[in-house]
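First, the structure itself, so that you have it in front of you.
A single protein chain has been omitted from the complex, and every remaining protein chain is retained in its original position.
Take a look at chain A:
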Amino acid sequence: MKEQTLGEFEELVLLMVAALHDEAYGVSILEHLEREAGRKANISAIHVALKRLEQKGLVVSRYGGITGDRGGRRKKFYVVTAFGKKALDQQYTVRTSLYKQIPDISFAKG
């Protein structure tokens, strides 16, 4: 299998899906991204990311019930797969280990 890579934005969305456990769908992800990561995104960008994640097998989706403010359309909920969780774990390990290697000295002004 080809090496799977996660883009920065994809990773953020994947994290959000994991964090929102069972409540993750387009609009909720968008709002949480905005609120918690301070990140403004287009809904279309989120859909693109979700489609990619789904193709890579990192998330799966199911349809929820009908709500009135969606014009009678169902929500599509996303959950992280085990594979997705593994990818997140991996990413996390890499980052923490790298982070720990930062020497504790003063930084150049940039």
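Going forward, a residue touches a chain if its C-beta (ideal position, glycine included) is under 8 Å from a C-beta of that chain, and two chains touch if they have at least 3 such contacts; residues count from 1.
Basically, contacts and distances are computed from a predicted model.
Undergrad: Among "Putative ABC transport system permease protein", "Sulfur oxidation protein SoxZ", "Acetolactate synthase small subunit" or "Sarcosine oxidase subunit delta", go ahead and choose the protein name stored in UniProt for the chain not displayed.
TA: Missing chain, per its UniProt entry: "Putative ABC transport system permease protein".
Undergrad: Using the touch definition from the top, which of A:19, A:43 or A:94 touches the missing chain?
TA: Among A:19, A:43 or A:94, only A:43 touches the chain that is not shown.
Undergrad: Which parts of chain A face the unshown chain closely enough to count as touching?
TA: So the residues of chain A touching the unseen chain are 25-27, 30, 42-45, 47-48, 51, 63, 67, 69-71, 73-76.
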